[in-house]
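Here it is, the structure in full.
Missing here is one protein chain; the remaining ones are kept as they sit in the complex.
A, B and C are the chain letters, set down in written order, and residue numbers restart from 1 in every chain.
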Amino acid sequence: MSTLTLRRRPLVLRRLPGLQGLGGFLLRRMVSAVATLLAITVIVYAVFYIVPGNVAQITCGERCSPAQVHQVAAQLHLDDPVYQRYWDFLRGIVAGRSFSTGTSIEHCAAPCLGLSYRSDQQVTELITAKLPVTGSLALGSLVIYLLLGVGTGLLAAWRRGRVSERLLTGLTLAGTATPVFVIGLLLMIVVCGQLQWLPFPQYVPLTEDPEQWAWNLLLPWTSLALIEAAKYARVTRAAILETLAEDHVRTFRAYGLSERSVLGRHALRGALAPVIALAANDFGSMFGGAVLTETLFGLPGIGQALVSAVNVADLPVVVGMVLVTGFFVVLANLVADVLYAVADRRVVLV
Amino acid sequence: MSLVEVHGLTVEYDTTRAVDDLSFSLNKGAALGLVGESGSGKSTVAAALLGLHRGTGARVTGSLLVAGTDVQRATDEELRGLRGARAAMVFQDPLSSLDPYYAVGNQIAEVYRRHTRAGRRAARERALQVLDQVGIPDAARRARMRPHEFSGGMRQRALIAMAMACEPELLIADEPTTALDVTVQAQILDLLHSLREDTGMGLLLVTHDVGVAAESVDDVLVMRSGRAVERGPINTVLRTPAESYTRELLGAVPRVDAPTAPRAAITGDALLTATGLRRDFGRGRRSVTAVDGVSLTLHRGETLGIVGESGSGKTTLGRMLVGLLGPTAGTLAHGAERPRVQMVFQDPVASLNPRRSIGESIADPLRAQGEREGARLRARVGDLLQRVGLDPAHYDRYPHEFSGGQRQRVGIARALAPSPDLIVCDEPVSSLDVTTQAQVIALLAEIQQDLGLALVFIAHDLAVVRQVSDRVAVMKEGSVVEYGTVEEVYGAPRDPYTQRLLAAVPTLDPVVATERRTARRALTPTW
Amino acid sequence: GPKDKDEGAKGTPHKGGTLTILNTEAQTDFDPARLYTSGGGNVPSLVFRTLTTRNRANGAAGSKVVPDLATDLGTPSKNATVWTYTLKKGIKYEDGSPITSADIKYGIERSFAAELSGGAPYLRDWLVGGAGYPGPYKDKKGLDSIETPDARTIVFHLNKPEGEFPFLATQTQFTPVPRSKDDGTKYENHPLSSGPYRVISNENDGEHLVLERNRYWSAANDTQRKSYPDRIDVRSGLDSAVINQRLSASQGTDAAAVTTDTNLGPAELAKISGDKSLAARVGTGHFGYTNYLAFNPKVKPFDNPKVREAIAYAIDRSSVINAVGGTSLAEPATTFLPNQEAFGYTPYDPFPAGKSGNPKKAREVLAEAGYKHGITLTLTHANQDPEAGPEIATAVQDALKKAGITVKLRGLEINQYRDAYKDVKAEPGFFLARWGADWPSGGPFLAPIFDGRQVVKDGANFNHAQLDDPAVNKEIDAINKLTDLNAAAKRWGALDKRISAQALDVPLFHPVYKRLYGKDVKNIVISNWTGVLDVSQVAVK
């Protein structure tokens, strides 16, 4: 740009009147979120309807007679046409449903996601039981990988171009490049088995014993964090470098601020918005995504339950859980957008 | 003793020598203007004064003495002590020069605390004080706002406030008004003037706009390619320039008061008639009416100038005229035949596809019309290139190999390619240097003469519009507030807004500038 | 396994402490009606007592059936179609109320309810009127074929002679359930205990189960269960590698931990074999189980017995055994019946393949079958299943290659695999299969696989060969009449040998169970019935 002076003008910024439209934005997003979730249930219902696996036979046991299998199928309403079953499912969410336990009638209050074919438990109860586990896992690892990732990113931005930065980048990438079941198992063997620093993870509810809760989850958190941190380090570093290239950073340098406060106060602040958005996104998807970690560490969370429900073709559980995880992803995306706008007030929500 | 003493300053970036053996000095309390074309090294000099090149890979030689600090030899810590405290800088772009994430008051306080041992509260008070000083009304409330809640002019005031916070001996202002509208520009220049009167600080004003310098400084230094061309008191340099380059530069500056060549009366028939054009953006509470009830008629062979400040709806109107935007309300009628319309875009960088050779870009509309034959296309594009003063052999070159002015010519050639009846030029010269600007304007006039097409010439610069137009429409907040021939609008403006605009245009005569400054105070509110 | 009989016997067992059980699979459906166990199961047997039970003894002695709630193994009628049992005196539930024969009858009846499906098929097949009975929720009248003339007597009327009825009576369906306490599908959360432990909590369908001592259980009328620990904590959902890691580290509560479902894998075995102290904490057991290659002779070219024989000659058992973990985790099988006396094991090898296959002989036989230049076959297996998975399939593939048999693998998702091989219409011609005993006897081993009357046309079929040989059917009936189990065993062995001549399957191996236990665990008992350490016997103090 050596031969021209760009007359830049406040075009974009003038178009952004801030957060005033939050209510309308939320309303619109709610509607689209409901539509998205509805579509998800249809897809999951359809897909898992086609998936092979004779639920009645699995439930009844492998050596049940055809007649018994038939009875079980009737009991589980498997003989109803799909649309009927889907309709009942939807109605259950809005109005609740009733089920027979054999000796009495059990009411499953709205929002009722149905009963598990396998365990006769209400899917909503099942989810409420598992959600704290997955939530704890997601939340704790979020904190660790944010600290780890943003810290590394900041350090990498500071030491950009030097050997120490390359080393840091390599180290975080080592985490990304190793599947969680390898990192997790090795960590467990070393930290719990040989060094005996931590107990072998076992879920203890937060409400029961906060200290044990954290102590037991520390390892799963760390394993997940090691895998995620690299991404955050990269985003943070890129965003900081981006901000460093911006004019306002030049202003503060020209006003005598030290490199440290420029980086720590101004550049980092500018990098936070994308990091927050990414974190909210990951937080959401972790509700449906931490299958491997949960399996490895024996944490009875949503991911693990979902995989085993898929294995036994337990449709109500699968649909219910995908719905809930989808809900969290959608919610997290929404929160991400709002946070993004809060972090960077220049952004308007549309 | 002088405030700034520069000797043999040379700054080299890895491939370019931006400043070449430059020497000058500035006395305490004096004001020096640094003028020159884009790329002449003005900003580089300004940055060098604060040692901002340190550690960036640029090679700086020569001696620099600023407010008692030897910038070349100072330690990093000493340098930081100079920056912002004894010598403060105001940057060109007020929009991006403040941190968007922190309240304006806090940013000023942060700088103040960096240089004084002031406590949090004292720093905040100082911030309010300087904000008040630069004329921000209701400073206590505004100080808590973030930059994006400020208008452009207010932001520039805030930046000046930040500069004033530590009562520097030297203020370096690098194009402080380039990004602002004329009326706001006038206010900022007035502010700088009064601050200087009040505090007695020295001012180094960097600008490519000679008019701006004329309004604000005592001495001027004209630069070209990193070297000083001419230096002297502003009156002398402007009235009797010693160097031919300075004369050239001054000659190219369009003036609102210069005599214009008489233009032929409009004879053509009506091409387009717009009635009650209106365009809204967005929905609901946040909707903006960019253009509101504009009616005008375009005749074959005439030039309609559209002026107005940023955001007044000029581009939106232009885009509606060519059909890139549909109007929300109103009609656009044409004569018997639908006129062929084209557009020359404001930004010569974005208006050409960087991945295609300029020849292909120019041939694009022809291809769209169904012309596929390679040789014929090439010949026609060659003609067009020649027409706009480029070498036909440049067909296969890419946009980045051209200067801004050349790119704008390519844009004009592309607009001409399908032989349009009307070309809407959206700020075709606002990003160009005065010299290039003059060339492009001449080119457009010539083409219009030869081909007899209608032009809509959009600009924020009143002088430029006056030079090229037959008729002028002045826009404000989406509406046309004044519409008439050049003589009517410029000679006897009826609308107070037009009057204000005209009063804000910088003049090249420092004496007139002073008079106008007084007049402005009567005409406008404080800001 | 008797060789490591006295490993866990170091130190005398004492009462007290908490036994932790670390498992992969949750103890789902903890309802006696819904459980499908062999001999009453391991954890279930701590809570549910049955009419009879397995003998809690090491090795072969553990294959015997012994009385539990009943005073003896039952009195059969002359042709073994009516079985009468008398309950012991003073047996009580966890709430102190007495256990009656009516409760046992009700417990069996409710296992017929569709809501409580899951158990073994024998009651349905054997009891008079069992096939059509919908359970007590739909049919309040109950099953006439079970009589309870008084509170301590219960009489079963069977369709046909069944000399092995005492074995059946070990299954959890014979657990007493008082009608007043039955709340259908919810019963599993708090089943009424008749055993030494009662359920304190059952989280998420058996994911975490806590058992504590049942005050009303008395060792005086239960000779089998030891009940040393005060408390038993069953945790599941753990990765198998993690379980073994925890057991070998044996720290904290893991020192008093065992697993009831996780074997040592080959890698762990390789590591443990070099560590004396760890090796001392491995329990080895044999369960009546056979992994084999199954044929469907209705599918070409498996209709040709020579093709099947060629495969039997070509098979390389040592590489198959390596695939499942080597010689310490599996023993080569040439007989369909498990290599245990209780099953009537009679050694034979109709198509000797040696340790690593006899490709030469296989080629000859194949040539006789008309495939001089080799043949291409498809082997169906499950995608993820340690016993019918790709590991074994590829080993088979590699072995048959040497005999000129090209094997294409067709891996199915586990549900698809199960659906396919049990459906006579979709049954593949050649696939991996396995069979385990519901109790240690030839009956439940051979009958479902080779009894012509058990070919199920529109449901789950296990008679892969769809064999309907009148002679075989007749012999099965004849043996079922015997109430002398030793005599029966001999004839099951002979029948096995006779069927094997038809090459309807190729036995591959009998698995061996190796399991680690924590360093504080004492009194290790591993019977041949279950092949795994019996949690009712262990002590942690």
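Odds and ends about this structure:
Keep this in mind: contacts are C-beta pairs under 8 Å (C-beta built on N, C-alpha and C of every residue); 3 or more make two chains touch, one makes a residue touch a chain.
The definition used in the following text is that contacts and distances are computed from a predicted model.
Per UniProt, the protein behind the absent chain is "Peptide ABC transporter permease"; the candidates were "Peptide ABC transporter permease", "Pyruvate:ferredoxin oxidoreductase, delta subunit", "Protocatechuate 4,5-dioxygenase beta chain" or "Probable oxaloacetate decarboxylase gamma chain". In the full complex, the chain left out of view touches A, B, C. When the omitted chain is restored, the residue from A:Cys64, A:Leu168, A:Leu224 or A:Leu268 that touches it is A:Leu224. When the missing chain is restored to the complex, the residue among C:Glu115, C:Asp316, C:Glu475 or C:Asp534 that touches it is C:Asp316.
Only one of A:Pro179, A:Pro210 or A:Gly264 touches the chain withheld from this view, namely A:Pro179. Remark: the omitted chain is touched by one listed residue; of C:Asn415, C:Ser441 or C:Ser536 this is C:Asn415.
Considering the whole complex, the residue from A:His70, A:Arg85, A:Arg234 or A:His248 that touches the absent chain is A:Arg234.
The chain not shown here touches subunit A at positions 32, 35-37, 39-40, 43-44, 47-48, 50-53, 161-162, 166, 169-170, 173-174, 176-182, 185-186, 189, 224, 227-228, 230-231, 234-235, 238-239, 241-242, 244-245, 249-250, 253, 259, 273-275, 277-278, 281-282, 285-286, 288-293, 303, 306-307, 310, 318, 322, 325-326, 329-330, 333, 336. Against the chain not displayed here, subunit B makes contact via residues 13-14, 52, 54-58, 76, 319, 322-324, 341-343, 345-347, 349-355, 361, 364-365, 367-369, 398-400, 411, 414, 418. In the full complex, subunit C touches the hidden chain at residues 241, 265-271, 273, 316, 318-319, 321-323, 325-329, 356, 383-384, 390-391, 393-395, 397-399, 409-413, 415-416.
The criterion applied here is as follows: only the chains that are shown with their structure count from here on.
In terms of inter-chain touching, the protein chains here are arranged end to end in an open line. Between the CA-based centres of subunit B and subunit C the separation comes to 87 Å, rounded to the whole angstrom. Taking the mean of the C-alpha atoms as each chain's centre, subunit A and subunit B sit 48 Å apart. Touching of two or more other chains is recorded for no residue of subunit C. Looking at the complex, you find that subunit B touches subunit A at residues 16, 38-39, 50, 52, 79-85, 88-89, 91, 93, 95-102, 110-111, 114-115, 146, 148-149, 151-152, 159, 162, 175, 178-179, 208, 281-282, 284-286, 288, 310-311, 347-349, 403-405, 427, 430-433, 436.
Every residue of subunit C that touches subunit A in the complex is listed here, in rising order: 28-29, 36, 110, 113-121, 124, 131-132, 134-135, 137, 182-186, 203-205, 207-208, 235-239, 241-242, 245-246, 248-249, 251-252, 254, 413-416, 418-419, 422, 448, 456, 458-460, 462. Residues 2-11, 13-18, 20-21, 24, 246-248, 250-258, 265-266, 269-270, 343-346, 348 of subunit A are the ones that touch subunit B when the two sit in their complex.
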